[in-house]
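The structure under discussion is supplied below as structure tokens; questions concerning it will follow.
With one protein chain held back, the other chains of the complex are shown just where they sit.
Moving on to subunit A:
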Amino acid sequence: MSNEIAILGAGMHPWGKWGHNFVQYGVAAAREALADAGVPWQDVRFVSGGATVRCGYPGYVAGATFAQALGWQGAEVNTSYAACASGSQALAAARNKILSGECDVALVVGADTTPKGFLAPAGGYRPEDPDWVRFYLGITNPTYFALYARRRMDVYGDTLEDFAAVKVKNSKIGAHNPRARYKKQFTAEDVAASAMVADPLRLMDICATSDGGAALIVSSVEYARKIGKGDAPRVAAISTTTPTFASSVVEMPDIATDSAAAVGIDAHSFRSTLPLKAYEEAGIGPGDVDLAEVYDLSTALELDWIEDLQLAPRGEAAALLRAGDTAIGGKIPVNVSGGLACFGEAVPAQALAQVCELTWQLRGEAGDRQVQGAKVGITANQGLFGHGSSVIVKR
């Protein structure tokens, strides 16, 4: 039996710092997705929300909060919290409900607001909390991205110019995305002139936090056919796999990796295991992919992802970038939405925003961002330790 579901509608509230409540972003995205799907709200029988921990009680029960805001109509409800994979887990919950035959149509929605500045841990003296420990020792979030970036330079010969080229590429496309937060086209000189944050990453290499909201209306393939949308893009795979022991790459917020003394180092990093399950589930390989939306928390991380998704052999992502193959018109365009470089990050919305972009791309509705003839797209994201996801959408 196929495990595909149809994407009938996609919606987003533009990313930015708008100062609204997260519910407002989610409702705007949900209404846009409903209108796009042409499905009446009353026909949605399952509401699957991505939770946001910074918005108090309503954020923890995001599914019901959105359902109430849209008007109670008796649908079943679910809330998922999985850091940056929250949206994918919410989508997975909706898919399970649909594939089990318990409902025909579901709304999946995530929205967030974020505070300004560094994310900091709770106070006190708490050495049992790894998040507290690393900050006490002076190890912030950019440290981890920078460790990965510096390793690329020393091991594969990537350069600062390569990292800047990722920002230049993404901002060139994202500047025209009406839903993106940053509309400026950055040059390599802009990147080089920005302040150093964590060597080799500068301010322009690292993504900001944002407010935003994204939503999808998904259904069984039968329902899609019934309403004349049998050719709608399909969710062909959702992977939310955890790492395998011993994971050899140090992950935020830990200050040490697993020891591989007993079992040997797993051949794969956490990031590279995520898409493996997605490819297997969709029954396709990396060669079938037309475009990818990946988590460019840093410019260098986009290059890691290209290799983790097997779109280039290990160490060769920068060569792909230099050849222009990851830009629009290239062999495998990456982050044609503009990526996190242009959006910033709105945690529970981001994984859904990636799927929204693939939906518009596969329907040929992406305007000047359009990847011609796109039939298969893949997403990848990563949050705190053990939380990440990869989704394949095909037509």
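In this section, a contact is a pair of C-beta atoms (placed from the backbone, for glycine too) under 8 Å apart; a residue touches a chain by one contact, two chains touch by 3 or more; residues count from 1.
The criterion applied here is as follows: contacts and distances are computed from a predicted model.
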From "NADH-quinone oxidoreductase subunit D", "Protein HflK", "Zn-ribbon domain-containing OB-fold protein" or "Ferrous iron transport protein A", the hidden chain's UniProt protein name: "Zn-ribbon domain-containing OB-fold protein"
Touch with the omitted chain, as defined above, among A:N96, A:T257 or A:Q310: A:T257
Residue in contact with the excluded chain [from A:D199, A:D231 or A:E365]: A:D199
Residue among A:T140, A:T187 or A:Q310 that touches the chain left out of view: A:T140
Absent chain, residues of subunit A that touch it: 117-118, 120-121, 123, 125, 127, 132-140, 142-143, 146-151, 154-155, 195-201, 244-246, 248-250, 255-265
